[in-house]
Structures are given as structure tokens and as C-alpha cells.
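Here the complex is missing one protein chain, while the rest keep their positions.
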Amino acid sequence: MLPVDLPDTVREALLAPLVDHHCNGVRRDELSRSQFELLIGDGGGPAPPGTTHFDTPFGAAVRRWCAPVLGLAPHVTPSVYLSRRAELGAGEVNRRLLRAAGVAAFLVDTGPESGELLSAAEMGRHADAAADEIVRIEQIEHDVAEMARIAVDYLDSLAEELVARAARAVGMNTVIAHRCGLDFDPSRPSRGSVIAAANRRLSDPKERLTDPVLLRHLLWTAVDVARERGLPLQFHTGAGDADVEPHRADPARMTGFIKALQPIGVPVVLLHCYPFHRQAAHLAALFPHVYVDVGQALARTAAGAWRIMDEVLELAPFHKQLFSSDCSGVAESCHLGAVYFRRSLGVALKPRVDAGEWTAADAARVAHMVGSGNARRIYRL
Amino acid sequence: MLPVDLPDTVREALLAPLVDHHCNGVRRDELSRSQFELLIGDGGGPAPPGTTHFDTPFGAAVRRWCAPVLGLAPHVTPSVYLSRRAELGAGEVNRRLLRAAGVAAFLVDTGPESGELLSAAEMGRHADAAADEIVRIEQIEHDVAEMARIAVDYLDSLAEELVARAARAVGMNTVIAHRCGLDFDPSRPSRGSVIAAANRRLSDPKERLTDPVLLRHLLWTAVDVARERGLPLQFHTGAGDADVEPHRADPARMTGFIKALQPIGVPVVLLHCYPFHRQAAHLAALFPHVYVDVGQALARTAAGAWRIMDEVLELAPFHKQLFSSDCSGVAESCHLGAVYFRRSLGVALKPRVDAGEWTAADAARVAHMVGSGNARRIYRL
Partner (left out) sequence: MLPVDLPDTVREALLAPLVDHHCNGVRRDELSRSQFELLIGDGGGPAPPGTTHFDTPFGAAVRRWCAPVLGLAPHVTPSVYLSRRAELGAGEVNRRLLRAAGVAAFLVDTGPESGELLSAAEMGRHADAAADEIVRIEQIEHDVAEMARIAVDYLDSLAEELVARAARAVGMNTVIAHRCGLDFDPSRPSRGSVIAAANRRLSDPKERLTDPVLLRHLLWTAVDVARERGLPLQFHTGAGDADVEPHRADPARMTGFIKALQPIGVPVVLLHCYPFHRQAAHLAALFPHVYVDVGQALARTAAGAWRIMDEVLELAPFHKQLFSSDCSGVAESCHLGAVYFRRSLGVALKPRVDAGEWTAADAARVAHMVGSGNARRIYRL
């Protein structure tokens, strides 16, 4: 899995257990070929007629790296792979793939939780790892909006529920990038504007929240809680599901908000970031409270992941970068996130050591910091 | 031309005839040095005093790869190259370079057609290849605007002419990115606003159309025709001639329009894309009807093209990427487009095979899909 001829200390550091600081529960049930394809495609829909989502970098990586975990030769065809998957059963497949990832602790985004997905605790049990919760603030808002009758109740419940849910969590996360873009007004909205927006909201509480005033209110309320409890706040950024134009998810767009948070001291963790990961690394270099990871991009780009890792290492301070698998849907995404993290970090470190830029001890220390040390520090694990 | 030690199957797939799904006619006449320089420079003007457009990646590539096609040693000086070019004559030069490209079928953008340029049929004859037409909708509008007297005639003629021209073509293309930017309002404009804009337009019909309302009307009318006839719609995107700010030609800006076309089913083909090719690859991964190519960038960046190819392969599904030379002006751009496509795809595939990420058969299949298979499928050749 790692490049050959790495110094032993670097190899050991790369193979050490990881802290996966952002992942999602994976499906617990048996999946048909069409269900599996829907879960591995980027857009959530089927591949065009005559094509398959296996014809992607991620699909090729499933055949290469997950097949052996299921006891198959590398590069088997999709149908052989899926037959074996069905034969083993979802539970065994999930256990094998989650364990193969070599993760010591999962921080699970419980936002998309549903009966179909493994819970945080189950993720841990399947993988023989620790598991903690990252709460998604838009999910809390959704739950509150469905229950509240009047705006004041909504606001009170929101604050209470954020406090209550944060009490069990090691961090919070927000998808505001994909609800209204990261170029939102960085100021805290006035109480009057929030009340007015809340009244509109309660007339249609089942809708996904996209109102920028309420999203900002939610975010600032979460900031208060995060400050109180010393929790990091994760932001989904970069290429997402195109609810808003992708360029509006460039984390550089939220520089104003980042500056507003600097005196407050809440750590801002930029997730995914691709293809804006260089901008994110610059923000992590510039601001003491900003952290960066390229989680999702590594498994999606698979054989091309090494360049993305290398581009983040161009500028990001070593104490600011984190690992996540951003696994979701299928356990394959967890294993591949870990494989391509280790592999691409190895590919990035090797020429630095070979060319005498860094010592092997430096490289090993960086691998340790990025793979687990930084996460243990900022999430206080 | 290809990296050494490629598996034979991959080598053969890369050397197989290509479908060039977007090119322009090249000049048929003899060219002086200053005319040749104007045609190979990016900005359309002469190089600054004391410099030459041969001192560019493209210029160096002409000396390296085109000189041998004209019977010269690689790397001859510009003046030796141009003397030989004059000696052979434009007809022979065009035949040699277009044939050397190894293209089975040209899809020729007939928008910039003029007596100086080879027609689609002539491109085919010179290269001993098939040739089909891609109609440029802004050129049709230009022709219609010059003839129409009143707004209603303009609108009727536009619709009729689009239908008539599309009937002979295998696709349509638009340069709206360079007329008003890709951040245009994605909705279909109202008839009232179109009539009003058409009346303004007809007072100065020789001007290049830049009115966003009429450009959107033209685009939506073209969408109707494309749907009717099952034709793909090509969008010029990325670094262009700076009629609008380059960042407004980022294809991510037209995500709203792409989403509006999704239920309609018209394939959207993103041309060029550089330096936004990662954003384009993400859109191709996200939306079933979006395709991507980096045509123009490969010959322009020449010795640096391999990275661009590799960056598209990071995320683009294999069934979504296409080859184009985007040749224009001189036939050298056609040969270099094909050289750097094959070369850079080879450079991208080799480490994937060597590292065991993909099998040689996978790599060969990807080369075939991108080089010709995908184009044959979506243009129904």
C-alpha cells in the first residue's frame, strides 16, 4: 500500500492507527447492484445508460483495494465483487472493511442518521475502535423546526437543543456552504430579523433550511456553544452536491467569518476543500484557529489522490492538517479513505526525504501529527 | 511520442485513430512569419518587441514535433521551420500535419468560417478522415440579425435557421462564456423581454451580440432544437480571449443552468475548461448529462500538458471525458493537440498501471473511451 523504500520510521508512522475526525455511518443492509451504484456515484443518481459508476476512479479503487479485503483477487469485475459482497453479508463486509481501515477512533457526523445507517457506537463496534459524535447543526435545526409552534419557542429550543446535543459530542459541523454558500454575511443577525425569519420558517418547517438569516443565527448560536464547551466547528467546503454553485463553497469566501471567530478562539475545521484545498491551506497558515483536511477528495480521486495531498502539504502547517475518510454510504469509502490517505501521504513524504529536504524523523513526525496527533489535540480525545 | 515501457495494449489504444470532437478549420493560404506568429500567439497580437511567440510552450512544441512531419530535424530554428513550410506550400503542409494527427473523424466548429479557412469537408479530405459539422449558435444569430427587419421576423428566423443548420450538424456550440460570462441567469427569458431586446439589437445588427437576454433566448432556442434532434450542446469555457473576466468562464458558474437542463436530457459538453478543469471534472461526476474535455489546453501547454490530463482524470468518470484538438489557425495546432493528448494520457496511465492501481486492460479501455468511444456514443457517429 505504501511506496517502496520508505524509511522504517516513516512507514511505521503511516501505518499507525488513525483518528478519522469526520465520517458518516455506512449502510447496515444488503445492497443490490443498483443500490450500490447509487451509493458510489457522486451525483446520487444512476450512471447514464450504457455506463457504470464503476468506471470512475473510486470504482476502480473498490476493485483494486477492497476486493482483497473480501478475500478476492485485486481487479475482479464489478459483478464478481458484488456477488462476494452478497455472499459475505453486509455485517461481515462492514466489519472487514472498517477494520481494514486501521482507525483507532471515529468521529461520526450524526447529521444524516437514519435506521439504515450504522450509528456512531456501531461504527466503533464494527471496527473495534472508539467512536464519538460530531453533531450537525442543520439537523438539530430541522428537528426543532418540526416541533416548534411560534418563533420564540423555536429560538429557545434551538439554543437548548444545541447545548444538549453538544454535551454528548466532541465537535459540531455545518453544511452552510451547500445551503446558502460560504459568502454569507459574517455578522450575527439581529434578533428582529431572526424572529421575522423564524416566523416564515415555521409556516413550512419540513423544508430544508436555506434562509441565510436563520442559517447565520444557527451558526452563531453554535459558535456560542462551541466556545462554552471548547468544541471545534467543522465546515463542509469545496465540491459538494451542487445545491449552490460550487465556487461559492470555496472556503476563502468565508474569510470574513473566520476573522470574526479569531478572537473567540473556536477552532474552524475546513473539511474536503477540493478543488479549493490550496486556498484552505493558505487560510490554515494565516489563522491560528483554522485547520484543514482533504478527506472526501482522497477516496474519490483514488489513483490521483497523491497530488491533492501534496498540494495541501505545500503550504499547510504540519500542526494544522487532519485525516478524515468522510466515509458514507458504503464501508468501502472508509477503507479507501484510509488507504489513499496513507498511500498519498507516503508518496508526498518520500521525495522530501529522498531529496534531503526533511529528515526521516521529520517525515515520521508529520505523518503522526496529521494522522492522529492533531485530531487528538483539538478534539481533546 | 508515448512513454516507454507502456504495456502493448495500452500503447495500441493510445495510437488508435481519434475522434476530434471540436476543431476549427485551419488557414489554407501561405503564411508569412508575422502572420504565422499572430496565429500561434494566445492574444491575437504580435509578441512584444524583441520577443517571439516561438518562445512559448506551443512554439517550442512546433519545433519539436511538427518539424519532423515536414521532414526536418526536431528543434530546428523558427526561421528554418518557416522556410521549409513555405517551400512545401500550405496545401502540402496542411495535408501532412492533419494526417499525422491520426484522426478518424473531425467535428468542425463552422462558426468562424471564412474563405481563408478549410471547410469541414476540406479538413476531412486533407486528413483522409470523416468530417462533420458543429454549428455555432452565435454565428447563426449574427447571420439572422443582419437580415431581419423587425423583432418578430428576427425571432422566427432565428428558430428556423437553428433548425435548418442543426439538421446538417452533429452538435451545436456556444461562446456565451465569452459574451456575457457563464454566471448568466439560467431561466428562459420572457417573450416580452426578448422582443424588447430584439428591437434594440436590430438597430445595430452588425455588432457582436453581448445582450444577456438575447444570448439566453438564443441558448434556450438551441436547447429546444438539440432536444428535438438529440444533439449535444458544447460550451466554450475556461481561459479564453478575455472578452469577459476569465473567472466568469469557470463552468461551475453555470451550475444552475446545468441543473435546469438535467430533466431535458440534452448533453452538455464543457470545452477547454483550463484552469477550471477540476471544477469541470466535478460537474461531469455530479451530473449524468455533463461531459468534459481539456482540448485547447493540451497543445498550448505542450510539455506541461501531462499534469492537466492527470488532473482531469482525478475525478472525471471514464465515460465522460472526450478528446479535442481545438485546432485553429494553423494545422500545427491539430497535430500538437493529438500528440499531447496521446502523450499526456500515456503519462497519466503509466503510473496507474505500474503501481497496480489499474490493470493494463482497464487503462486501454479508458484510452479508447476518451479517445473516440465516448464521442462516437454521444454524437451518434
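Each chain carries a letter (A and B) given by its place in the written order, and its residues are counted from 1.
Just so we're on the same page, a contact is a pair of C-beta atoms (placed from the backbone, for glycine too) under 8 Å apart; a residue touches a chain by one contact, two chains touch by 3 or more.
Quantities reported herein were computed from a predicted structural model and do not represent experimental measurements.
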Listed residues B:Pro7, B:Pro186, B:Pro205 or B:Pro246, member touching the removed chain:
B:Pro246
Chain not shown, touching residues in chain B
41-43, 45-48, 50-51, 53, 55-57, 60-61, 64, 74-75, 239, 241-242, 244-247, 274-275, 300-305, 307-308
Even though one chain is hidden, which residues of chain A still touch it in the full complex?
250, 252-253, 255-256, 259, 278-279, 282-283, 285-289, 310-311, 313-315, 317-319, 352, 355-359, 362, 369, 377
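In this text, only the chains that are shown with their structure count from here on.
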Take the average of all CA coordinates in chain A, do the same for chain B, and state the distance between these two points in whole angstrom.
36
